[in-house]
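All protein chains of the complex are present and in place, except for one that has been dropped.
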Amino acid sequence: MSAPNSRQLVAGMVGGGPGADIGKTHRYAMRLDGHYDLRAGSFGRDRSNSRQVAVELGVAADRNYADVAEMAAAEAAREDGVDVVVIATPNDSHFQLAKAFLDKGISVVCEKPLTQDSATAAELVRVADQNHAILAVPHCYSAYAMVRQAARMVRKGELGAIRFVDVEHASGWAATPLEELGHKQAGWRTNPDIAGFPSVVGDLGTHAFHLLRYITGLEAERLSGRLQTFVPNRRVFDNATVELELTGNVPARLWASMAATGHNHGLRIRVYGEKGSLEWLHEDPHHLKVQDLAGATTILTHGLSTLHDDASRLTRVGLGHPEGFLEAFANFYSDLAESLRARRDSTPLPERDLSFPTGIDGLVGVQFVEAVAASHNDDSAWKVPAFALEKAVA
Amino acid sequence: MSAPNSRQLVAGMVGGGPGADIGKTHRYAMRLDGHYDLRAGSFGRDRSNSRQVAVELGVAADRNYADVAEMAAAEAAREDGVDVVVIATPNDSHFQLAKAFLDKGISVVCEKPLTQDSATAAELVRVADQNHAILAVPHCYSAYAMVRQAARMVRKGELGAIRFVDVEHASGWAATPLEELGHKQAGWRTNPDIAGFPSVVGDLGTHAFHLLRYITGLEAERLSGRLQTFVPNRRVFDNATVELELTGNVPARLWASMAATGHNHGLRIRVYGEKGSLEWLHEDPHHLKVQDLAGATTILTHGLSTLHDDASRLTRVGLGHPEGFLEAFANFYSDLAESLRARRDSTPLPERDLSFPTGIDGLVGVQFVEAVAASHNDDSAWKVPAFALEKAVA
Amino acid sequence: MSAPNSRQLVAGMVGGGPGADIGKTHRYAMRLDGHYDLRAGSFGRDRSNSRQVAVELGVAADRNYADVAEMAAAEAAREDGVDVVVIATPNDSHFQLAKAFLDKGISVVCEKPLTQDSATAAELVRVADQNHAILAVPHCYSAYAMVRQAARMVRKGELGAIRFVDVEHASGWAATPLEELGHKQAGWRTNPDIAGFPSVVGDLGTHAFHLLRYITGLEAERLSGRLQTFVPNRRVFDNATVELELTGNVPARLWASMAATGHNHGLRIRVYGEKGSLEWLHEDPHHLKVQDLAGATTILTHGLSTLHDDASRLTRVGLGHPEGFLEAFANFYSDLAESLRARRDSTPLPERDLSFPTGIDGLVGVQFVEAVAASHNDDSAWKVPAFALEKAVA
Partner (left out) sequence: MSAPNSRQLVAGMVGGGPGADIGKTHRYAMRLDGHYDLRAGSFGRDRSNSRQVAVELGVAADRNYADVAEMAAAEAAREDGVDVVVIATPNDSHFQLAKAFLDKGISVVCEKPLTQDSATAAELVRVADQNHAILAVPHCYSAYAMVRQAARMVRKGELGAIRFVDVEHASGWAATPLEELGHKQAGWRTNPDIAGFPSVVGDLGTHAFHLLRYITGLEAERLSGRLQTFVPNRRVFDNATVELELTGNVPARLWASMAATGHNHGLRIRVYGEKGSLEWLHEDPHHLKVQDLAGATTILTHGLSTLHDDASRLTRVGLGHPEGFLEAFANFYSDLAESLRARRDSTPLPERDLSFPTGIDGLVGVQFVEAVAASHNDDSAWKVPAFALEKAVA
C-alpha cells in the first residue's frame, strides 16, 4: 500500500496489453491528475507482450506477473503493494479476476458489465464489503462536469418533478460485420460465450442505464425490452429498445445499439420535469442544454461561474476550453482516489452524493441486462428487475 | 367548379373563424402559390364572426353560409361552385362535415385525426371513392422538400435495407394546465369528448406516424403502446410512447407528447439503414443530415443542385433561402391542385408516388390511434392495427 | 388606385419575366398575406414572354404593357390604377423605371442597389417626396421577426452600449465562372456595365450594411474597403472586406462575397454590447442567439411569448413552426401595405420605428458602395461616405 498520508496511490492493472484500447484509456485517465503510480500488472495473456508493455510503462520486471493469483498474493504481501487494481479484460474473466484481489483486501476498478450474471456480481459486492475494499465500476460518463451539473439540478428541483426520461447509447461502430474481418474487439463482443447474447445491453445499455439513474436518482421498477440483430449472421443482439417505469411511475425509454449506422458515439440523455428539461450529448460534452416552460433554450458551458460546485470542481481549464472523455475518466479516478486515500489513512470518507459508481451500480447493471433479456424472451412482457424486487421484499 | 383548363381552383372553408389558427394557416398555404381562390365558407359557428371573416377574405355574402348542409347543397348546385372544401374544425365534427361535401361529390381537405373512430374514417374513404371526390389529409410535414428527399433516398436504396426508425412529435406547448386558463385550443384538445382520451396520439402521434410511413414506405404490423398524463388533473393522455414492428420485422419507436417541457415543436425522425442513416428535424426543416458507414456526416440543404427531383420541384427560392412551415403546407396544396385539376379536366392524374396524403392515410392514422389505446388498456400488450389485420386477411 | 378603405391594394410589376427568380419571389411575398392584387405589368422585354406571364398571373391583356412610359401614363390615368409598382429588373434600369412611376405619383418598390450612382438615387428620393409617393427598397432580411427582436433589444439597451459589430453576406453562389456557362443572373451581375465594378458590394454588401444599420441604429462615419476578384477572368469584384467606424467610434467589419466557396447563403450578424451580445444567421432565421456577460447562451425562438411586440406581430404560425425567406419578404410587404393604405386613405401613418426600408436606405446603400470603391481605389484609405459627410456639413 502507498505510504500513509501520501498523495500518490500505487496501482496495478490486469489486461491492457498491446492493442487493448480500454487499458490504454485507463492509463491516460490515471496519469492526468497524477493520483496514481502504475507499478504492477499482468498486461494480457501473452507473456512477451505483457513484458513489453511493462517495460514501456516502467513497471519493474518482478511486478510484471504471469498469473493473477500470484499477483494478488505477492502484492498483498508487499509493504508497498498496490492500493488498487484495474481489471480491463473481456467480460467473462471479470468475476474471477476481481475476486482474486478483493479476497486479499485490494480495491478493484472493474470494467462493466461487472460480471456475466447477477449472482456473481452480488458476490463481488459482498466480498468487497467483507474485506473493506472498494469496488468501483467505470461508468465514467457520469464523471463529466455537465452530467454532474445535470444531476445536481435535478436533485435541487430545478426541473421540478421528473416526468419523462429518454436515454440512448446508440453507436454505429459495429454496423457492419467487423467480427468477420478479424476486428479484435468486435470478435469478443459478438461472441455470446464472452459477451452474452444481449451483448449490446451489457456493453452500451448499462452505460445509458447508469446515466439515467445517476442524473435522475430514480430506479427502474419494471421494464419491457426488445432485442434485435441488425447485422446478418451476427451471433449476439446488437440493438435493444427498452421501455421503463421508474420510481413513482415515471416513464422512460432506453435505446442501445452497436449498429446505429453512421453514429459516432451516440450517448445522449433528455430529462423532462414539470418546470424545465435538459439534454446532454456525449459528442458535445461540455455543454448542457436547458429548456424552460416558455420554450427558451439556455446553453450552459463547462467552466461557467454559475454552475453548481459538483460541476465546477471537475473543471481543469478555463471557460471555453473543452474537456473530453479522458478528463471525465480522470474525474472518475480523482473521486476514487479521495476514497482510496481515506480508506488507507483511516480518515473520513468524502461526503459526496455525486461521486464514482461502485459495485452496487455494477450489480444493478447486470440485473438490468437480465431483466431486459427475460422480457425479450417473453415477447416484451413487463419484468421487474431483481433490484426492484429485492426492494419490494425488503 | 372552376372553369375547365383554368389554373385557379375555387375553394371553400368550414371553420377558421377568428382566433382559429389552423384555418388561417390553411389560407396562407392556399394563397402562396396562387392555385386557389377562396370564395365560400362557414367560418365558425358564431354567425357574426363568420361574416366578419368573410368580409375580410372577400367572400361574397351569399356564399358565407350559416349551415354546412346548405353550403354543400348550394355549392354543388352552382356552376362556379367550389372544387374543394377545407374542414378546419375540432375533431368531433370532421366526419359529419366532410361527409356532407363528399356526398355531393365535392373534394375535401380534412384535418387530422380524420374522424373519431376508424369506422367513420373508413366510411369517408368509401364515400369519397363512390363520388369520385378527392379526400386529402394535411399531414403537411411530408410536403417539406427535405422530407421528400429523404423518402426518395430510401426508395432508391441509398440507405440500404432499413433497420430501425425512431420518430417523435414531442411538443411542450401544453406542459402546463393551459386548459384551466381558458386557452381555446387546449380546451378542446384536453376534452375527451372532442379529442378522445388518447388526444395526443391523434393530434401529434398521427403526424409522427405518417412521417414514418411516408419516408420509409413501411407499415406497422404490430405495436405496443403506453399512455401517460403528465399535467395533473388533465382529462386526456398528453404523452405516449409506442414500440412498433414495421413491415419485414423492422423495429421502430414513436414518442408523442404535448407536455415535453421546453420543446418548441419537436417533430423529428431518424432512419437507419444498412448503408447509412438520415435525420430530419422540423425545427431546421431545410436541412437533412445523412451519415455514412464510416461515421462522416453530410448536411444536405434545400435547393442544392444534387437533390432528387422530388425535393427540387418544391423549392421556390435559391439555395440558402429557408422555406418553412407555410411553404410545406403550400406544397401540399400544390400537389393537391394538380390532382383537382386533373379530375376537373378529365386529364390523367400526375404520376407521383410522393404526393399528398389522402383519406387512406387518415384512416390508417385513426386505426393507429385505436391500436395504441387498445394496447395501453391491455398493459402494453402487442396489438395488430386494423390496417395490418386487413392486409393479413386479404 | 384601390378603393378607399379597402384592404387589397392594386399592384403592378416591371420585370419578373420567365426565369427571373426575383420577380417570382416578390409575387410569392405579395400573395402570402393577401394585401395585394397584381393587375398590371410589363414582365420583361420580350413581348411574348411578358404576355405569357400575364396570362398565368391573371393580368388582363390591356394592362400587360409593352412600354413602361405607357404603363405609367395609363395606370396613373385609370381610376383603378396601381397603388404601387414593383421594379424587379437588373440594376442599370432601376433609375429610369422607378422615376417613370414616381413622376406620376405612383409608389414604387425598387430592388437594390437602388441605382447605379448616388446622384440618381438621391433624385429618386427627391421625386418620390415631391410626388408624395412611397419609395421602398426590399432589404427584406430586416423584416424577419428575429431581426426585429434584435433591433428592439438594442434600442431598449438590453445589450448596453454597442461596442462592436461584425456582419457578412458571404455567399458561394458564384464561386465558379457561372457567367461563362450562360447563367443568366451571373451574366448580368458580372457585367460591369450593368452591375458596376464593385458588383458584390451593391448586390450583397448593401444587404449586410442595411442589416447592420437596422439592428444597431448606427451609421457609418468612415470606412476602409478592399475589393478582390476570386474567380479568374471575372470582370467585376466578387469579394469585399470593409472596416467601418460607426456613430460614436464603434468599430465594425463587413464581408461581402459571391465566391465564398461552399456557403449557401451566408448572411450573418453579430452585435456586441457592454452587457451582452447577439447573433443572427439567415440560414437559421427563426432563432436569435443571445450571450450574457457570464458566457451563458440563450436561444430565443420566433413565436416565444416573451419576445418584443415588434417580433411577435410578424409571427403567423405557432412556436416551433419555422418561417422563412418568403414570410420575411411578406412582412416587408405587409408593413408597406399599412403605409400605402394610410396614404391612400389619408389616415395617419403607422408609428413604427421598425418598419420597411425606404429610398433613403437605398440611397445610403449606394453611397456606401461608392465609398468602398473609392477607398479600394486609394489602397484602402479611410473614406467618409457621402451620407456622413452631409450630416457633418449639416
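Letters A, B and C mark the chains in the order given here, with residues in each chain numbered from 1 onward.
Assume a residue touches a chain if its C-beta (ideal position, glycine included) is under 8 Å from a C-beta of that chain, and two chains touch if they have at least 3 such contacts.
This one's a predicted model, so the numbers in the text were calculated from it and none came from an experiment.
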Absent-chain contact - pick from C:D62, C:E79, C:D353 or C:D379 | C:D379
Among listed residues C:N64, C:T216, C:T241 or C:S355, the absent chain is touched only by C:T241
Which residue of A:N64, A:T89, A:S171 or A:Q291 touches the chain not shown here | A:S171
Hidden partner chain, touching residue among A:D21, A:D80, A:D309 or A:D378 = A:D21
Interface residues of chain A (partner: the chain not displayed) | 7-8, 21, 24-25, 27-28, 31-34, 56-58, 171, 173, 263-266, 282-286, 301, 303, 316-327
Which residues does chain B use to touch the chain missing from this display?
-> 294-301, 303-306, 319-320
Had the left-out chain been drawn, it would touch chain C at residues 159, 163-164, 166, 172, 175-176, 224, 226, 228, 230, 239, 241, 243, 251, 253, 255, 257, 259-264, 272-277, 290-293, 295, 297, 379-380, 382
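The working rule: only the chains that are shown with their structure count from here on.
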State which chains count as neighbours of chain B and simultaneously of chain C.
-> A
Kindly work out which chain lies most centrally, taking the average of its C-alpha atoms as its position.
-> B
Going by the average position of its CA atoms, which chain sits the greatest distance from chain A?
-> C
Chain B and chain C: spacing of chain centres that average the CA atoms, whole Å | 35
At what distance in angstrom does the C-alpha mean of chain C lie from that of chain A?
-> 56
Averaged-CA centre spacing for the pair chain B and chain A, given as whole angstrom = 44
Which positions in chain B touch two or more other chains at once?
-> 263-264
